[in-house]
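These notes are about the structure you will find just below.
As you look at this complex, bear in mind that one protein chain is not there, while each of the others sits in place.
Presenting chain A:
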């Protein structure tokens, strides 16, 4: 089984990074979270209820829908904040990528540790732009809102292809498929990672590389 990989790209202003990332990550997690499983008698379980919450963005003309779980929201916000800090420290024209990976655990025999097998990876590439004046910021606010809307439609399109999803696990194996640590909802096991592209476009090394490449291309 191959891991499904989707890439989303957005260009945002610095102060919009948090909200743009939260919007996309929460949209994905809304679709990849279920209610808490309540296992009953042998082999039967019921599923709890997932609530949703509308959140207005402050710097983008956009309203995101997220799962009503403060715990999950805190985890995602923390990851996004770390990503934003890393982007900020890399330089003013930061480019980076935050990835949300859903995986399954496969038990291995001792002494080997459990294997994490990803089955879906969402990569969100971010390009941070600087804007000169308030008018540009206002336009950016609306444009980024529209862009996020398009990305939500992309996400929904992928999700509704109904491709591979892990089988519903037995009680003993539920922790290999779902994150059962939250008290109100149960997302599939996921991890969030990020990488920063140092976009020192005016750096010597980049210029040199480009010159040499151009020379060789002639």
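Criterion: contacts are C-beta pairs under 8 Å (C-beta built on N, C-alpha and C of every residue); 3 or more make two chains touch, one makes a residue touch a chain; residues count from 1.
Here, contacts and distances are computed from a predicted model.
Taking the options "POP1 homolog, ribonuclease P/MRP subunit", "ER membrane protein complex subunit 10", "Autophagy-related protein 13" or "Pyruvate dehydrogenase E1 component subunit beta" in turn, only "Autophagy-related protein 13" matches the UniProt protein name of the chain that is not displayed. When the full complex is taken into account, the listed residue touching the unshown chain is A:31, out of A:4, A:31, A:105 or A:191.
Among A:2, A:89 or A:160, only A:160 touches the chain left out of the display. When the whole complex is considered, the residue among A:8, A:21 or A:67 that touches the unshown chain is A:67.
Residues of chain A that touch the chain left out of view are 27, 30-31, 34-36, 38, 40, 42-56, 61-65, 67-69, 138-139, 142, 149, 152-153, 155-157, 159-160, 162, 167-171, 183-185, 204, 208, 211, 214-215, 218.
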